[in-house]
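Below is a structure I'd like to ask you about.
The complex appears here without one of its protein chains, the remainder shown in place.
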Amino acid sequence: MPITTTHYILLSAALFTIGVVGVMVRRNIIIIFMSIELILNAVNINLIAFSQQLQNGIGQVFAIFVIAVAAAEAAVGLGIILAFYRNKETVNIDEMNVMRS
Amino acid sequence: MAQAIAFYFIAACILGFAVLVVSTKDTVHSVLFLVLDFLFVAALYVLLGAEFLAAIQILVYAGGIVVLYLFVVMLVNLKRPPEAHSDPHRRTMLGFLLAGAVLVEVGAIAIYGFSQPAMVPVPGAAMPVTGNTAQIGWLLYTSYLIPFEIASMLLLVAMIGAIVLAKREL
Partner (left out) sequence: MKYIWLIPILPGLGAAINGLIGIRSFSRKTAGVVACTMMGAALALSLFAFWQLLGLPADARAYDVVIAQWIPSIPLMTQHGVGGFQVPWGFRLDPLSGMMILVVTGIGTLIHVYSTAYMADEPRGGVARFFCYLNLFCFFMLMLVLGNNFVVMFVGWEGVGLCSYLLIGYWYEKKSASDAGKKAFITNRIGDWGFILGVFLIYQMFGTLDFRAVQNAAATMPVESVHFGVLSFICLFLFIGATGKSAQIPLYVWLPDAMEGPTPVSALIHAATMVTAGVYMVGRNAVLFTHAPMVMQIVAIVGVLTAFMAASIGLVQYDIKRVLAYSTVSQLGYMFTAMGVGAFSAGAFHLMTHAFFKALLFLGSGSVIHAMAGEQDMRYMGGLRKYMPVTFATMFIGTLAIAGIPPLSGFFSKDEILFRAFESNKAIWVIAVATALMTAFYMFRLVSMTFLGAYRGPAWESAGAAHGAPDDHGGGHGHGAWHGPHESPTPMTFPLMALAVGAVVAGLFGIPAALNGPNTIEHFLEPSFTAESHIADRGMRIAESGGIAEAAAIRTPQSEVRNEEAEPHVSRSVELGLMGFSVLIALAGIGLARKFYVTSPEISQGLAEQWAGPHRLLSNKYYVDELYDATVISGTYAGGRGLWAFDRHVVDGAVNGAGWLTVISAWFSGLTDRTVVDGLVNLVGRIAQEGSYWFRRLQTGLVQTYALVMVFGVFAFVTIYLFVR
């Protein structure tokens, strides 16, 4: 069957789910951040699929912004991880529970 | 036909590598799989006719962000196994279930939604130029100028923030 937008949607959803699972399950914080990148990519795929379907450039512009934001977020997030690592000598998220009550 | 094959192949690669990213114990392998994932996503973009975005994807994501991750992985001491002890409060199985449920539901929505007669897509504004890159450039510098500028401000702020956070002595 021809590749319709639905296929892209499903692909995007699957990638999204994999990313969410990675965020929830993995204990290494860096892996978690990478899973977040997967999620963002899934969103991008979705956007561009719709952009192609609707023949509108808006989707792609939005996707560019998503990429820009992901870059910024990765930079800052990794900076935080480094700072935390210097303090606590760990990247295990289970040990990052300073705000536990 | 060729498109279908290409799609399925790329899709399989994407998903496969994604699973590998999430499940690999070794962090560096995980980063590697992530890069490959990004590359295949770029290929997908080409398939979708968004060549500029594919280029951006490779340049920024695969070339910038992943490198960043690699740096940090190297900086972080990996002698100690990172998955040493887990918090008893974890609800791993629940997470799997929920994610799976969401996937199923979204799929149902998508399939159901697209079986309906599709609505007439809003045609984009007539543009004086053709070609993906020109098109995006045109949109970016006319209609979406302000978000563009704000995004650049955002990147500036993030850069400063990252520098501040990662410095040894402030």
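Each chain carries a letter (A and B) given by its place in the written order, and its residues are counted from 1.
The criterion applied here is as follows: a residue touches a chain if its C-beta (ideal position, glycine included) is under 8 Å from a C-beta of that chain, and two chains touch if they have at least 3 such contacts.
Everything quoted here is computed from the prediction, not taken from an experiment.
Visitor: I'm checking contacts with the chain that's been left out. Which of B:Ala4, B:Val28, B:Val67 or B:Leu94 qualifies?
Guide: Residue touching the absent chain, from the options given: B:Leu94.
Visitor: List every residue of chain B that touches the chain not included in the displayed model.
Guide: Where chain B meets the chain not shown: residues 87, 89-91, 94-95, 98-99, 101-102, 105-106, 108-109.
Visitor: Name, in rising order, the residues on chain A that touch the hidden chain in the full complex.
Guide: Chain A touches the missing chain through residues 20, 23-25, 32, 93-94, 96-101.
Just so we're on the same page, only the chains that are shown with their structure count from here on.
Visitor: In angstrom, rounded to a whole number, how far apart do the mean CA points of chain A and chain B lie?
Guide: Taking the average C-alpha coordinate of chain A and of chain B, the gap between them is 6 Å.
Visitor: Using the touch definition up top, name the residues of chain B that touch chain A in the complex.
Guide: Going by the criterion above, the answer is residues 3-4, 7, 11, 14-15, 18-19, 21-22, 27, 30-31, 34, 37-38, 41, 44-45, 48-50, 52-53, 56-57, 60-61, 64-65, 68-69, 71-73, 75-77, 80, 82-87, 90, 92, 95-96, 99-100, 102-103, 106-107, 110-111, 114, 121-124, 127, 132, 135-136, 138-140, 144, 147, 151, 154-155, 157-159, 161-166, 168.
Visitor: If we count contacts the way the header does, which residues on chain A are in touch with chain B in the complex?
Guide: For chain A paired with chain B, touching residues are 1-11, 13-22, 24-28, 30-31, 33-35, 37-38, 41, 44-45, 48-49, 51-58, 60-61, 63-65, 67-76, 78-83, 85-86, 89-92, 94, 97.
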